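Of the protein chains in this complex, all but one are displayed in their positions.
Chain IDs A, B and C follow the sequence of writing; residue 1 opens each chain.
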Amino acid sequence: MRLDKKHIDNHNTDQSALHNKRLRFAKDEIADADQIIEKLKAFQVAIPSWALGTGGTRFGRFPGGGEPGTIEQKLEDVGLLHALNQSSGAVSLHIPWDIPQDHQALKNLAAELGLSFDAVNSNTFQDQKDQEYSYKFGSLQNVDKQVRDQAIAHNLEVIRHGEALGSKSITVWLSDGSCFPGQINFRRAYENTLESLREIYAGLPADWKLFLEYKAFEPNFYSTTVGDWGQSYSYVNKLGEKAYTLVDLGHHLPNANIEQIVSLLLMEGKLGGFHFNDSKYGDDDLTTGSIKPYQLFLIFNELVEGMDARGMNHANDLGWMIDASHNVKDPLEDLLQSVEALMIAYAQALSVDKQALKQAQMESDVVRAQEILQHAFRTDVRALVAEARLQTGGALQPLGLFRDLQVRKQLVAERGFQQSTGL
Amino acid sequence: MRLDKKHIDNHNTDQSALHNKRLRFAKDEIADADQIIEKLKAFQVAIPSWALGTGGTRFGRFPGGGEPGTIEQKLEDVGLLHALNQSSGAVSLHIPWDIPQDHQALKNLAAELGLSFDAVNSNTFQDQKDQEYSYKFGSLQNVDKQVRDQAIAHNLEVIRHGEALGSKSITVWLSDGSCFPGQINFRRAYENTLESLREIYAGLPADWKLFLEYKAFEPNFYSTTVGDWGQSYSYVNKLGEKAYTLVDLGHHLPNANIEQIVSLLLMEGKLGGFHFNDSKYGDDDLTTGSIKPYQLFLIFNELVEGMDARGMNHANDLGWMIDASHNVKDPLEDLLQSVEALMIAYAQALSVDKQALKQAQMESDVVRAQEILQHAFRTDVRALVAEARLQTGGALQPLGLFRDLQVRKQLVAERGFQQSTGL
Amino acid sequence: MRLDKKHIDNHNTDQSALHNKRLRFAKDEIADADQIIEKLKAFQVAIPSWALGTGGTRFGRFPGGGEPGTIEQKLEDVGLLHALNQSSGAVSLHIPWDIPQDHQALKNLAAELGLSFDAVNSNTFQDQKDQEYSYKFGSLQNVDKQVRDQAIAHNLEVIRHGEALGSKSITVWLSDGSCFPGQINFRRAYENTLESLREIYAGLPADWKLFLEYKAFEPNFYSTTVGDWGQSYSYVNKLGEKAYTLVDLGHHLPNANIEQIVSLLLMEGKLGGFHFNDSKYGDDDLTTGSIKPYQLFLIFNELVEGMDARGMNHANDLGWMIDASHNVKDPLEDLLQSVEALMIAYAQALSVDKQALKQAQMESDVVRAQEILQHAFRTDVRALVAEARLQTGGALQPLGLFRDLQVRKQLVAERGFQQSTGL
Partner (left out) sequence: MRLDKKHIDNHNTDQSALHNKRLRFAKDEIADADQIIEKLKAFQVAIPSWALGTGGTRFGRFPGGGEPGTIEQKLEDVGLLHALNQSSGAVSLHIPWDIPQDHQALKNLAAELGLSFDAVNSNTFQDQKDQEYSYKFGSLQNVDKQVRDQAIAHNLEVIRHGEALGSKSITVWLSDGSCFPGQINFRRAYENTLESLREIYAGLPADWKLFLEYKAFEPNFYSTTVGDWGQSYSYVNKLGEKAYTLVDLGHHLPNANIEQIVSLLLMEGKLGGFHFNDSKYGDDDLTTGSIKPYQLFLIFNELVEGMDARGMNHANDLGWMIDASHNVKDPLEDLLQSVEALMIAYAQALSVDKQALKQAQMESDVVRAQEILQHAFRTDVRALVAEARLQTGGALQPLGLFRDLQVRKQLVAERGFQQSTGL
């Protein structure tokens, strides 16, 4: 289904008096509000195709209805989100869960929906039917060269799909590692992985980036071969200038200071992008901003500061993506909440008084530095975010409208109770 | 398949010279070795039916072959283990993964294999086909009385199956909880759960126990309604004298001192039993003793001390069970390793010089207390464990014999590549 | 020094136009704003005497100047805070760091400053000069009855001091525990501690409460004898109706769900009070609300809901106290930031639409429940907090005025560079 633009217009008209009042107040409170709105308008978060269905855990899965069953339906779902918030204008495909047959048709459909294709994702953490070699003991790290070659070939194939669709990057997340002491030789696993990555890197088009994602644990529970930012950094340094580290917020040991990692990777010129989500215990893949919103703000604070310091373009020079699982929520509603939380954190970070903060830091005035950050975080920036949507044709209250229009009910009517592929 | 006893005899004969040499040395080194051997002979660890197949994570699953497809085959697998180590003489069924049809026939088969039926396990963390209400938002905690009633009825049915098989306890593990702040009211969830548990408790036969297992997180990632030992303890205290807390080693927050929890629950008379496994990060369900063997020893040290202080029977007064997942290993081999690790830890704990330890404690001689425990742990007790097996008709080296006899190959030949039900 | 009221009046006059504008907007946005303001006016957070000086770690200490050297000066410091924010109207003394000589004179001074005496605190985690027995191996848990008796006598003496000052509660925090496996017998340590607590409890005046604080680790690094809420709960249940659990936000294992603990303790009628602070790694004792403000809000959300459910008086029925260490900040500035963060979290919690939340929960509408909580948290409530201060005679911007008046400079001039006693 597609959203009739007049629904959005009616919704916005109904809300406009209240919105305008809030916007006026926010503009009085926040310096440079108009510039912030401009940046918000340009900011787009890619939606991964696997996040459009209900997720699950190893214990169970409770699917909802109306989930997309084809790539086309997945694009339509992202199109719905984008129509509502005008900030979800890209989709990130996952091979082999989404194997494009007619790339041009898909590109046409995406264009029609205002979408582009963000990073493509390979999968060597599951075995596919009719696959020759198993990834039970790893893929790019595997002691068996034939397994590694199969995984390399898969990544190269993913790149070819991406090229045909206009993607400019591939995200490589490896579950490679071990479950027990002694299972692998760490050095050999590293060296095999590096050698394999070099072959994939060699197949990268000239204007592409390779994002190497790290993760502390799960599904391997003793070691992971790209286990932390330091390991990812050491690989991408060796691979070359098109290789970057990708940060997934849920992929760290307890209590890690992620914002510091972000700052340092930016400093080193090796931050490639993000997988946004939130978590309390592990890779919980909860809705972005639902558990630790201040941490999310602090991360954006580093992003804004660090990108500005390098003269980077906020909208284009990093890959922004959501990677969450929706076990107890409607996936589309969850994604609307996630994007809203990201826009709020970004707006708050943009509103930080950077000169004052720098001065406080140079004077080691800790109390003042905290006040500056807390002021930005405590200020209600939602009117700016809504205004950015309004100016780009989105809805003032995307989630409210989604519910008012009973979108899910329509999708169920259209598609039935089919379940989507993915985690 | 069944194991021909003569294979075991031949194996033991081949190993006997070496074994006897080691046993003599161990007896010289360890006081009261013969008494320890007697206790080891009496010690039995229940094997859960779901641990007989290859496990997996939400990311993937790599099944092996020859897995049991029926309850009968599962009993046969446990029978194989028990034939080899004479310490796995009980099986713990899981409903609805194992719904007995002919209880008497199963009892006969078990008796033939030397097995008894340990705690039965209910499952309200997954929806079963044709189930009327969904557990998506919890079972015993659910805001909907109809859901709770369905879950209560399921538990009562599980008890009936258990009764028919000769079980004497039910283990209730609830995944109930929430994924997001606000999703549930903690107090209401507690009260609903308590009320539901009271109904199940009311249906408990007079000579049964109810074990209430706690877990910090997963599959719910914000809160769990029976989330730690304190919560389980507060429920079982209210339920009555037949209700006990069950400790699963992987169900704690990072760095928890599990041995202290064990000691205090024993003191309160509320420790019911164990789910053994090991972990590095979360509920990793790795082979018992594979990551933190000293912790396992310290837990057994508290068990022995605390049970002796209450005059409890080591073999019968607590429920001993393995609960692990075998993602990269042959399940039967993994279980043999697990039981071996348990027997070693138990033997080490039995060998602790309790009088000397008490004296060191009463003198606050920390160095001496550490020496006493480390001495017990550093001493090689494997010959005692092997001797206990020998005396009860098991194999000196169960895993070695399992491989020598190519048991898995035979199982694959017999059963093909079918996959078992479970996690 | 004391604050001249006219400074506050001038400050408020200067800020009044901007404040009134913000207040009007906030009242438009927040239902029942006036009732919230009334509750904020009644809310008082006790300041512990040891938080008035610069803290430190085992690695070092970098004291500032003008720290209070006597109880009288400590009262004066709290008086300064209270004059500024009208929410710090109580002080919590620590024996033996503050041994009152003339109780009546102290009471007069407190009354003059508008302060009352909150819980008194005992200290059996350090040895004092001329103390007969050492607490090196614990106090109430100690294997030596003489050590226990000394610690009991100390607690009883602390109660007598508190009585003379008008306190109504004692907080017992024990560092008792062990650093190494084997050092103590957990059960004996529990039993000794319980027996000792019973003696202290027996000496409690009829209208007093005993708060038993728990802590996961530090300064003992293997076990703590009152180590988690479950242990504290099991002690206070045995002690009697005047015994309660005290929650310190920094005393948990990583990732603990503190808000759930709060809710359950309230349900059980066993929550006594709070030590507020914030932390990222352990008992970091950072400024309240500086690291995880959303968690602080969620805790207050449970407090408001749970206290209302039991008909409790928010202002009086629990003990509210800060317990933080100020290693890199001016202690008074840090405390102003802490109280501000508490008032904000409390105001946000009060503003939650409880009916709507309950309805969402009863419908398992997870998305809506999250929206309700996030809306309350994202709304800027600072104008309500400031208005509460204004109406009770405090300053609109306490920290701003503290700096404008150069209070610290005056304290240094008055007192010099002396260092306060405490952690």
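Things worth noting here:
Throughout what follows, a residue touches a chain if its C-beta (ideal position, glycine included) is under 8 Å from a C-beta of that chain, and two chains touch if they have at least 3 such contacts.
This is a predicted model, so every value here is computed, not measured.
For the chain missing from the display, the contacting residue among A:Ser196, A:Ser325, A:Gln370 or A:Ser420 is A:Gln370, taking the whole complex into account.
Looking at A:Leu18, A:Ala42, A:Ala105 or A:Val143, the residue that reaches the missing chain in the full complex is A:Val143.
Remark: the omitted chain is touched by one listed residue; of B:Asn155, B:Gln337 or B:Ser351 this is B:Gln337. The chain that is not drawn here is touched, among residues A:Ile184, A:Leu286 or A:Leu384, by A:Ile184. Remark: the residues of subunit B touching the chain excluded from display are 21, 25, 28, 254-255, 257, 280-281, 287, 289-294, 328-330, 333-334, 337, 341, 344, 366-367, 370-371, 374, 377-380, 382, 399. Counting over the whole complex, subunit A has residues 136-137, 143, 178-188, 190-191, 216-217, 222-223, 227-231, 233-234, 252-257, 259-260, 263-264, 266-268, 294, 298, 301-302, 305-306, 309, 357-358, 360-362, 364, 366, 369-370, 372-373 touching the chain that is not drawn. Contact between subunit C and the unshown chain involves residues 55-60, 62, 125-127, 134-137, 175, 178-181, 183, 216-219, 221-222, 254, 279-282, 284, 286-287, 290-291, 327-329, 423.
We adopt the following convention: only the chains that are shown with their structure count from here on.
If each chain is reduced to the centroid of its CA atoms, subunit A and subunit B end up 40 Å from each other. Annotation for subunit C: residues 254-255, 257, 294, 366, 370 touch two or more other chains.
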